[in-house]
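Below: the structure, in structure tokens.
Missing here is one protein chain; the remaining ones are kept as they sit in the complex.
Letters A and B name the chains as they come in the text, with residue numbers starting at 1 for each one.
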Amino acid sequence: MTAVTASLPERTEAATWRAALTNALPFLGILALALLLPLVGNDYWALIGTRMAIYWVLVSGLNLIVGFAGHLAIGYVALLTLGAYATSVLVAGNVMPAIPAFAALPIAAVVGAIFGVVVGLPALRLRTFYFAMSTLGFATIVTQIALAWQSVTGGGVGIAGPVFPAPFDTAWGFYFLCIGFATFTTWLTANVARSRFGRALIAVRDAEVAAEATGISKPKMLIAIFLLAGGCAAVAGGLFATLQTYITPDAFTFDLSVLFFIAILIGGRGSILGPLLGTMILTILPEIAAPLAEWSTFLYALLLLLIVLVMPGGIAALLDFRNRRPLASNRAIVPRPGALADIVRRSKGGRALSLRGVSLSFGNVKAIDGLDLDVAPGQIHGLIGPNGSGKTTTLNVISGYYAAKAGSMTLGGDPLPAGQPSLRATRGIARTFQTPRIIGEASVLQNVMIGGTVEGKASFVEALLALPRNRQDERMFAAKARSLLAVVGLENLADVRIDRLQHSELRFIEIARALMLDPDFLLLDEPAAGLSVDEIDRLGELIKAIAARGVGVLLVEHHADLIFDICNHITVLNLGRTLAAGTPTEIRVHKEVVSAYLGG
Amino acid sequence: MLSSIIASGLAAGAVYALVGVTYNTMFSTSRVMSFTAGQLAMLGGVFGSMFTLKLGFPIWAGFLLTLALCAILGVITEFIAVRPVLKSLEQHLYVLSTLAVALMIQQVAAIKWGTEPQPFPHLVNLGSGVWDEKFWLPVAACAITILALEYLYRRTLVGRAFLAIAEDNFAARALGLPERNLRIASYALAGIIGGIAGFSGGQLLLAFFANGALLNFYGFVPVALGGLGNNRGAIIGGLALGLFQQAANFLVGGIFSSVAVFTLFIVVLLAAPQGVFGGATARRV
Partner (left out) sequence: MLTSAAEPLLSVARLESGYGKIRVLHGVDLSIAAGEVVALLGPNGAGKTTLLRTVSGLLPVNAGDVRFDGRDFTKIMPREATRAGLVHVIEGHRVFTQLSVTDNLLLAGYDLPRAERAGRVEEALSFFPEIAVKRNERGGALSGGQQQMLTVAQGLVRRPRLLMLDEPSAGLSPVLVDRVLNVIGQLKQRGTAVILVEQLLEKALAAADRVYALVQGQIALEAPTSESDLPKRLERAYFGHESHALEAS
């Protein structure tokens, strides 16, 4: 037992199970209510309940796209339409020999999954508003095709919905079938949400630049959730067609699309429970009173406006009791650098990061002009210079956000490909940012766990089905993140929402996040900015301990005292060129350096 | 046939182009793409029909009242959907708040005005056939509006203040320009432009609540093609769209023409996300 783990409260199996149960409790409660409904309700309530369940089957998948990935797919009714017609057509036998409803559903799900990718792909290229518009266009197209393709869909006249075999052909029988599907999709999407994929989605949504630095590949993840959400929506469509018993193109109104979309936003992004409650509320709303039915879409829109203006976090933020507890106001950050040895494996070393003759211009301005730089393992290399000298640009070139126009970058002799930031993490390069890039609504622990995303062993499917390898991954991530938080001295704040923390705490958390990768190289972009004198001292000790593990550190800074205290080697930039390079002693008295800072 | 395609294409295109200009006017001073652009145009037709046909006002009075109401709605949009959101750091919120306002406008129109398209009166009674008023009126309105905007931007100080705020909001603020007031004024102006689009296109599109969603999309395509904030691109894009749509209507029929338009839209956007005439994106890091 090391010093670190002895002082932390033990996270036993029992504690983990208790936490999981607390999370599951609201869902179990809702499920219990659902199962008890037949005892107190009549067929009318069966109808409402069934509709609620069907909507949730679609919304649970859409939630991953809108609530987690942050892509505003407003026109998702297109997938509902597709699924409804696909199942109905398969069961009716218009195109091929009729097949039973239970066989048609999975086929429709596959069709929906593929089409979900088609509808979603523009998200990779288009900005928010443009993507929203493109989904609206898709919704229109699908409806138009349903109208036009009379031979298959029955055109404006419509087509009969599928019927399921007994006991699912009664009102309550079908109700239980839909509850079953709803429970299943809730479980699936909750698994994704609580896995490294769910966290990665939110990271791409809120801190895309940092997500890239952590190695997260946006396209692969988005395609996975487009497939899943498309499949869920198509299944919902098939069930919807059964509920309606007969479908025509104008059953799939824009109002439905709005309901799905708003349910997620009212529920709150990044949550499963919130949108579930949102769907339930919005489905019941028109039923409460007759006038409300006519004004239902107006009310949905009004609710959306109120949420955006007053409570952007939605219902989920309302239910977040844990984050209402006040935090201590005089919090000190006391890192324990000594504990680093037990967590971060010693870097193999031997490979240096080298830049030779690197040049980059922005328009007419030469940001970097023929730069040579070496970062050796275990050494702290300081990079200083006046404003506009190219320090941060150099970091951005090394981490791959900008591609240099000339020169070369090598890592241990192997070239570093330019312009591909998400490949850096697997090469062992981690970094922090000039302004902390974090996911405001996630907890401190989750933010740190994101740093190690690429180290996860479980695939998306294993996470989806909550298989043992995913559980192992989660245990590993959580334990390592907690230990790293202890190293930077912030373990008591692990479960707090990160946007409640002070700026200086965020800086240390970014370092913990970067260390999750056991990096060979750590790039620090002005980590001392905004820190008090004490905090800067502790930061210096921490950086020295990190370098002692064999990590090569490149430190961009303005604080001269920190640079001179801890660096082994300093390069001074001015106007994109090396003005001087040497040990702190040499640089400290270098005439040109002093005058470059003071001007003249 | 060709002449009727051209006539209806240019007319529809002129309406789309004006809605695109409405989007641009709101965007230029606030960096917000507002879903209310199409709704404002819809109201231009609905209010126009309401004042002149239902309430029997003279044409010019109905026109001015329509524009006034649209301007007021534009200002209300700024107050409740744009200004509160600009202060926040969340990028996506403005999409939601303007969507909410647009939906509310649409629903009220559907409930109070009715879900059936209502007729729009003849205004000047000049011309027939392909030279019918419903074809040349939108084109004339579009041309006059563009000329008026050019005058505003080039010849008046207020117009140049709009351009300044659109180009560099921070520098304009530091210079002491009344940035907030100018933004409110530009939203009122956007309302007026939308109202003109709907009023002049009233005979073509009828007074129909569903025009809002339709024009939201068809008015956005010129912006996407022409580049955000680029009025000239919007005009060219709008007219081209109108002609393309009417030609497709004629060649493949009504239903597939919207499929054709949409496919074109997606293909162009994916190939050039900034629009055909658009500028470069900002630096991310």
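Operating definition for what follows: a residue touches a chain if its C-beta (ideal position, glycine included) is under 8 Å from a C-beta of that chain, and two chains touch if they have at least 3 such contacts.
Keep in mind the model is a prediction, meaning the values are calculated, not measured.
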* Asked: So which of A:169, A:294, A:534 or A:561 would be touching the chain we can't see?
  -> A:561
* Asked: Which listed residue, A:245, A:435, A:459 or A:492, touches the chain dropped from view?
  -> A:435
* Structure fact -> Omitted-chain footprint on chain A covers residues 386-388, 435, 502-503, 506, 526, 529-530, 558-561, 564-565, 583-585, 588, 594-595, 597-600
* Identify the residues of chain B touching the omitted chain, counting contacts across the whole complex. => 157, 160-161, 163-164, 167-168, 170-178
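The criterion applied here is as follows: only the chains that are shown with their structure count from here on.
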* Asked: Per the centroid of Cα atoms for each chain, what is the distance between chain A and chain B, given in Å?
  -> 35
* To do: Sort out for me which residues of chain B touch chain A in the complex.
  => 33, 80-81, 84-85, 88, 90-93, 95-97, 99-101, 103-104, 107-108, 111, 213, 216-217, 220, 224, 255-256, 258-259, 262, 265-266, 269-270, 273, 284-285
* Flag every residue of chain A that touches chain B in the complex, lowest number first. => 70, 72, 74, 122, 125-130, 132-134, 136-138, 140-141, 144-145, 147-148, 208-209, 254, 258, 265, 294-295, 297-298, 300-302, 304-305, 308-309, 312, 396, 401-402
